[in-house]
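All protein chains of the complex are present and in place, except for one that has been dropped.
What follows is subunit A.
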Amino acid sequence: MTPAARWTGPAALLVLWQGLALAGGGWLLAGPSEVAGWLWSNPGLTTRAVAVTLANATCGFVLGNGAAIGLAVIAALWPRAQNLVAGLALVVFCLPLIATGPILRVLMGPGEGPQIVLAALAVYYTTLIPMLAGLRAIPSAWLDLVQSYGRGRWAELVHVRARASLPYLLAGLQISAPAAILGAMVGEFTGAERGLGVLTIRFTRDLDIPALWSMGVVAAGLSIAVYAAIGWAGRRVLPGTPPVILAPPRLIRGSPARRLADTALLAAAALTLWWAGIELLGLNPFFVKRPPDVAAAFFGSPDTRAALLDAAAKTLALAVPGYLAGLALGAGLAVLLSLRPGLAGLMVPLAVALRSIPIVTTAPLVVMLLGRGAAGTVTLVALMVFFPTFVACQQGLRQAPGPILDLFRSHASGPGRQMLHVRIPAMLPALFASARMSVPAAILAATVAEWLATGRGLGNLMALSASVSDYTMLWLAMVAVTLISAMIYGGIAWAERRVLLVMAPEQVRP
């Protein structure tokens, strides 16, 4: 791309935005000029908030990614632990930030603690999963080489796996950088004293449209900046060589009985960690509920159960269509751009901008623009799912094996046929990986919209329970959201195996 072409996309977006703002006459939509004006007259306020949010996000980024790398290394050294590590990590990742936020707040007090923990929680999974894949995505001959010198898993890790996983790690870190800012801002929503999230809450309450859009722009700019910075650093670390993904991550297979045993072990481990953690840390039983408390609330009180199930149904009714739309848009756009690369200049910046604006600032705006009905929430969920899917699918399409493409070209098969027979099968594993990873994100987007704007569903239930100190209900909702996310995730993993067995069998066999 020429420098000129690179800037036409963002410039066109800017003009479009200003045009819309002028057409709207200042109603709910502040244009670039108003945002610039607001920022110009409030420089100190903005800079201080940015500094606080960025500091918390950085701490969370380091902690979360450090934990992810550590867990991935453990799984690489003890392959038997891999399913358990990935499973527990998934459970923690499925915890709804909206419920964990207030609980962390009452446990940790008014400082920066919850923001940092939430930022860490928001990033670690998107790093752990590519790392796990990267540590395994190597030709078995390399492992034979290490074994032929009588060396074990540690030498494999040091000499082969670590370096082979580096491109995956960098890809994960890049995706997690904006997520850290999102996590820190959600933490700030739960009653922090300083930061972008605090300002956003204030301006939403005051309906101060220019200020609210300015927060959105600053948060988006910050997210784009950290995304670009990690991307740049990544290219410095791996000069010249684009991150080659040598082989698709292998799925761990097993008989149905083995998978059932794994699931049971995972459930037992999660419950044990939950219960033992509370006892060991001596947490206040008023704020922190144990497994039996939650079970008693669900099975003992029909009213509570009805309220919970009703809220869950409302949330899923909007989250599922938005999720599917986001997946379809992401994959569709990636395919379109690969067939018509000229459009990339316009679409890629738009995609990055849409994704980077932290959901917490977009939620009120999108819902204000599209109304409190279904459209707003569905759009928000779709936006949240769209970008990671788009990036993953673009990468997947590039994975199409060169020799096979050459074979198609030699038979004068056009781009359409190549797409259908070679590129799309090569993209499917990436699409499914993204579909799995996006489940908790979709639930987060739906519950955030419900909490901040529409006042219904699980998001509202959690916010309401937190504000009236009904911690039993809050824990119940948290467990429900986690279970729902984990079950959808499992369902997609199941579908993934089915589809890949037919469409891309070489990707499933070990």
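Here is the rule we use: contacts are C-beta pairs under 8 Å (C-beta built on N, C-alpha and C of every residue); 3 or more make two chains touch, one makes a residue touch a chain; residues count from 1.
Definition applied: contacts and distances are computed from a predicted model.
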Options "Nitrate/sulfonate/bicarbonate ABC transporter ATP-binding protein", "SAM-dependent methyltransferase", "cysteine desulfurase" or "Fumarate reductase/succinate dehydrogenase flavoprotein subunit": UniProt name of the undisplayed chain
"Nitrate/sulfonate/bicarbonate ABC transporter ATP-binding protein"
Which of A:L145, A:A269 or A:L283 sits in contact with the chain that's absent?
A:L145
Contact with the hidden chain (one of A:H159, A:R290 or A:R372)
A:H159
Can you list, in ascending order, the subunit A residues touching the missing chain?
139, 141-142, 144-151, 155, 159-160, 163, 241, 244
